[in-house]
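Before I ask anything, let me first share the structure, which is written out below as structure tokens.
== chain A ==
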Amino acid sequence: MDAGLKLKAVSFSYDAQWCLKGIDFELKGGELVGMIGPNGSGKSTLLRIMDGLLKADNGLVLLLNRPISTLRRHEVAKQIAMVPQETIFRFAFTVLEVVLMGRFAHRGLFPFEGKEDLEIARESMRLTGILDLERRSIHELSGGEKQRMLIARALTQKAQFILLDEPTSQLDIRHKVEIFELISSLARSQGFGAMVVSHDISLAAQYCHRMLLLNKGRICGIGAPDEVVTTDTISEVYQCPVLVDKNPITQTPRVTVLSRRAENNTATKPLRW
Partner candidate 1 sequence: MRGAKDQIVTPLRVLSIGTSLSIVLIVVALISLSMGPAKVSLVDILSWCAGMGSVDETASMILAKIRLPRILLAGLVGFTLSLGGVVFQVLLRNPLAEPFILGISSGAAIGAIGGIVLGLGFTVGVPLLAFLSALGTILLVMGISSRHGGLESSTLLLTGVIVNAFFTAIIMFFIATASDSRLHSMLFWLYGDLSQSKYIQLSICLPLVLIVSGVIYLFSRHLNLIVGGEQSALHMGVEVELVKWVSFIGISLITGVVVSFSGIIGFVGLIVPHLMRMILGPDHRVLLPASALGGAVFLIAADTVARTIISPSELPVGVITAFLGAPFFIYLLKKRGSQWTQD
Partner candidate 2 sequence: MLEEAKIPVYVLNPRRVTEIMDAIESVGDLCGVAQRARVRVASLRQRIQGVTDAVRGKGKPLVFLVINVKPLMSVNRNTTHHDIIEMAGGRNMAEGQRITYPRLSLEEVIRRGPEVIIISSMDRSGEHERARREWFQWDTIPAVRKGHVYLINSDLIDRAAPRIIDGLEEMAKLIHPEIAWNERR
């Protein structure tokens, strides 16, 4: 239970276009890590390498101290769950049916779920606040409800690690906060390790124990939020003028994007990018 999800000197490339290089990282149980970085920096790719969906060209990905490539899909699924950005169901399943799908890896060949699976699914839905949506068709859900359903599905996998790929990108501010609250409290209460990919840097910084900054396939910052999220690093990595100060209420880094006008007015030293 203590063995984390370890990446050692991992590198990967798509058709020699660009690559991930020298990734050394460990996700531990009970922590919430926020992965940030500009588009194209390799965040989604890294997530898929962590889940074993993509095979690293070099280096090792270890799950429970075994190379992930030696594990069958359902063995991985029992340890790692993924909440994708969005999901398209061509046919109208109900919410309960979708959440139950998370039990797949635990079922073996017998094609029917049992009482235990049903209880686990309902518990997950209770935790994510969608228990009353049980019979609703998934095509009738709002964006926030869909995300919570996907999180509930991930919870039913009873995995040690949950990876979330931009879970809040389609949501309004209230729901963004709700999702982060949910993930954070669940990670604490259920004890799993979570990696959240997000563009909401400030919000992530409020909740995450650690942040991981990815740029052009390399880790250029890893540590506590206020270490990683600074004016210089963010504006350089995102190639965009920003101001990072401390949120007076939460004491966490707060990122403000500057317009041209604001930049010209600023009294601080010129920004390099």
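Quick note on selection: all candidates are chains of the complex that A comes from, given by their letters.
The rule is short, and it goes like this: a contact is a pair of C-beta atoms (placed from the backbone, for glycine too) under 8 Å apart; a residue touches a chain by one contact, two chains touch by 3 or more; residues count from 1.
The structure displayed is predicted, hence computed values, not measured ones.
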For chain A, as assembled in this complex, the candidate in touch from 1 or 2: 1
Parts of chain A lying in touch with candidate 1, wherever the complex brings them together: 51, 53, 72-78, 80-82, 84, 87-93, 96-98, 100-102, 104-105, 107, 109, 111-113, 118, 134-135, 139, 153, 157
